[in-house]
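Okay, structure first, notes after.
With one protein chain removed, the remaining protein chains of the complex are shown where they sit.
Let's turn to chain A:
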Amino acid sequence: MILINYFARYREQLNLGGEKLPLTDSLRTIEDVRRLLMARGELWSQVLGENNLMCALNQELCHPDRVIEDYDEIAFFPPVTGG
């Protein structure tokens, strides 16, 4: 099982703050998870297909090619705008 969080504009557009997914053999990296979610339809494909999408693994910024493990916490969000 992996936990996926969505923040800010993504959370609003997807109308979802987070969800849990079973970690199947086909999900090796964060990019695999993103591809799986994008296949849900036009909205998902549009939001998670943005080329400046940021992602985090266990609360640290990372590259989408990072390998994931069971019980990992993943997050997808638009570029940050704090400060």
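Convention: a contact is a pair of C-beta atoms (placed from the backbone, for glycine too) under 8 Å apart; a residue touches a chain by one contact, two chains touch by 3 or more; residues count from 1.
Going forward, contacts and distances are computed from a predicted model.
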The complex's invisible chain, by UniProt name, from "Succinate dehydrogenase / fumarate reductase cytochrome b subunit", "Nitrile hydratase subunit beta", "TRAP transporter small permease protein" or "Molybdopterin synthase catalytic subunit": "Molybdopterin synthase catalytic subunit"
Hidden-chain contact residue, picked from the options A:9, A:28 or A:66: A:9
Absent chain, residues of chain A that touch it: 5, 7-9, 12, 52, 56, 59-61, 75, 77-83
